[in-house]
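The following block contains the structure, expressed as structure tokens.
Complex shown without one protein chain; remaining protein chains in place.
Moving on, here comes chain A:
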Amino acid sequence: MDLPLVLNTLMLLTLAILSTPIIFPMLSSKFKNTPSTITSTVKASFLISLIPMIIHIHSGTENLTLLWEWKFIMNFKIPISLKMDFYSLTFFPIALFVSWSILQFATWYMASDPHITKFFTYLLFFLVAMLILIISNNLFLLFIGWEGVGIMSFLLISWWHGRAEANTAALQAVLYNRIGDIGLILCMAWLASTMNTWEIQQIVSPTQIPTLPLLGLVLAATGKSAQFGLHPWLPAAMEGPTPVSALLHSSTMVVAGIFLLIRTHPLFSNNPTILTLCLCLGAMSTLFAATCALTQNDIKKIIAFSTSSQLGLMMVTIGLNLPQLAFLHISTHAFFKAMLFLCSGSIIHNLNGEQDIRKMGGLQKMLPTTTSCLTIGNLALMGTPFLAGFYSKDQIIESLNTSYLNTWALVLTLLATSFTAVYTLRMTLLVQTGFVRIPPLTPMNENNPAILLPITRLALGSITAGFLITSYIPPAKTPPMTMPLYIKVTAIVVTILGMMLALELSKLTQALIKPKRNSFSDFSMNLGYFNPLAHRFITAKILGGGQNIASHLVDLSWYKMLGPEGLANLQLMASKAFTTLHTGLIKAYLGSFALSILIILMSTY
């Protein structure tokens, strides 16, 4: 059996099956999409995409397919080339599995929405764009997918567009993504002008690539993956419905920036500036997000900040020159983060729209399956041994500890790991345990297969995914095998310390002590004062400077004082001085006649 042919055909078949709900309604008017047809389409393409992954695991087959080529100009042709290597073959089933579960959940969550079919079509468009991004081999096709996921993110965040905060959040997402896009376009422009190609295989050169295009790539990842500096859009994106948060802003879209860095990793694997930049930026992002999550009271915002923190951890892994480990963390993170969002969605709907964890409590008895899966997800997130998160997170922390890199990044990452434990345990305790703080007469019912099946499926994935992936995929670089005991157990110890701290702090809620307000809690609650600084102060300064330059400098001073009107004023002064001579009276003319005669007489002497 010709394995590359089967691999290629089945991957293209996966993409084709996913695009049938988009194409068929255009061909005949009798064919209408429904949420359940779209869900079963995604389920079918997930099952088909398992086969290429198994073929790759079995025999290491990879494939590079060239579809049609755009003959742009004479020596610069842009092909549609799809690379089916380890990254794309493994990510396809994972993304499709998570999407199938989320779509099945959304049939219950958005059941009361009149435009539910449009919602599902939007999610499908997003999924197709994301898969194009994953499977692309040249930066042009990747950019198409990049922009596609950006647009669908905008449309989906502002799904309830009657709400002003949703529109603001969608606009924020688009603007921050756009700033990142500048970096990607910079890199593409440099590559097109210097190397005359956008194919990833051809841009790996033995000589060092200058730092500027690589900085553009890092900027693109900062924008799309919400690293520190371009991060405010991710917590604001929680205005969208929970399936949107689960699909876009936890598993798939936000990892697109990290995935870009993984794909173009050979470009900067020997450029220490970029690696150090990624390391420090990632460490900063992970600590900042974890600090902000400590004092959040909205359940979706806590999970959003935890996503942001894990994205920072992925960036740290890129900075350690370990792209495959970052990809492993992306894969395992997708499972438990999507599951956390689905559990929160189930809780929110069952509490009739309540998102504040201070008004939840004791849900363990009322929503058993949901809260058990919430616990599993939180334990996986904390890096509990042998759940999914452990295999990637512990390996990252070990590699960080045994490397000769920046100690400050190490300290920040360890602190963020313990903060992760603190806020996840805080969320778990406040939501599930303790006294009930919800209003009575809340009709709660989770006995719907549309809720239970996706959540339990993803829980199964959270438990086993790490184990399965690391068993069947050999690592690209040998992980550090020997290290002192205290380094080996650093991650666990730090997590346990965080858990103890959280348990200690949770007793405060029952002790009737008013929590003291100090500058640290203020910093955490106001998200580091970043939002008012960046959104108000900086923009006011820039717009004020623009007004100064355009209006005051150019219009008022140059045009009025120095330019045309200034000349006119000078002329006016001269004219006013000479007006007395032009009275039209004969006396003036005779006076000038006498003056000229006098001058002539004088000149003869």
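Rule of thumb we're sticking to: contacts are C-beta pairs under 8 Å (C-beta built on N, C-alpha and C of every residue); 3 or more make two chains touch, one makes a residue touch a chain; residues count from 1.
The rule we apply is simple: contacts and distances are computed from a predicted model.
The subunit not displayed here is recorded in UniProt as "NADH-ubiquinone oxidoreductase chain 4L", chosen from "Importin subunit alpha", "RecA family profile 1 domain-containing protein", "NADH-ubiquinone oxidoreductase chain 4L" or "Transcription initiation protein SPT3 homolog".
Note on the undisplayed chain: of the listed residues A:74, A:586 or A:599, the one touching it is A:586. The missing chain lies against chain A, touching residues 582-587, 590-591, 593-594, 597.
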